[in-house]
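Only a single protein chain was left out; the remaining protein chains are all shown in position.
Let's look at chain A:
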């Protein structure tokens, strides 16, 4: 299965701009399915971006983040070719990790 994480990190003048898209239902726990049963909450709680052993960005999320969450941020001190590792963990203990290279 393809990774749930899609990420693009572009370096310019020592600044790296990161955009990521994660495939995840982000169920809030308030919606009902066709049968009128509540769909239990299922959402990503923590996303971390790590490069060269240092966490450059952390996101803590609640259930009110949209489905298939998008995220954009930038950090300094990165260069082309640096590895960037993205990891997420959700409230059911599921997780995924992807390592990419800064372009």
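As a convention for this text, a residue touches a chain if its C-beta (ideal position, glycine included) is under 8 Å from a C-beta of that chain, and two chains touch if they have at least 3 such contacts; residues count from 1.
As a working rule, contacts and distances are computed from a predicted model.
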item	value
Protein name as given in UniProt for the chain not displayed, "Cytochrome C oxidase subunit I", "Sulfur oxidation protein", "Sugar ABC transporter substrate-binding protein" or "Na(+)/H(+) antiporter subunit C"	"Sulfur oxidation protein"
Residue among A:4, A:46 or A:85 touching the omitted chain	A:46
Of A:55, A:79 or A:94, the residue in touch with the unshown chain	A:55
Residue ranges of chain A at the interface with the undisplayed chain	15, 26-28, 30-31, 39, 45-46, 48, 54-67, 69-77, 89
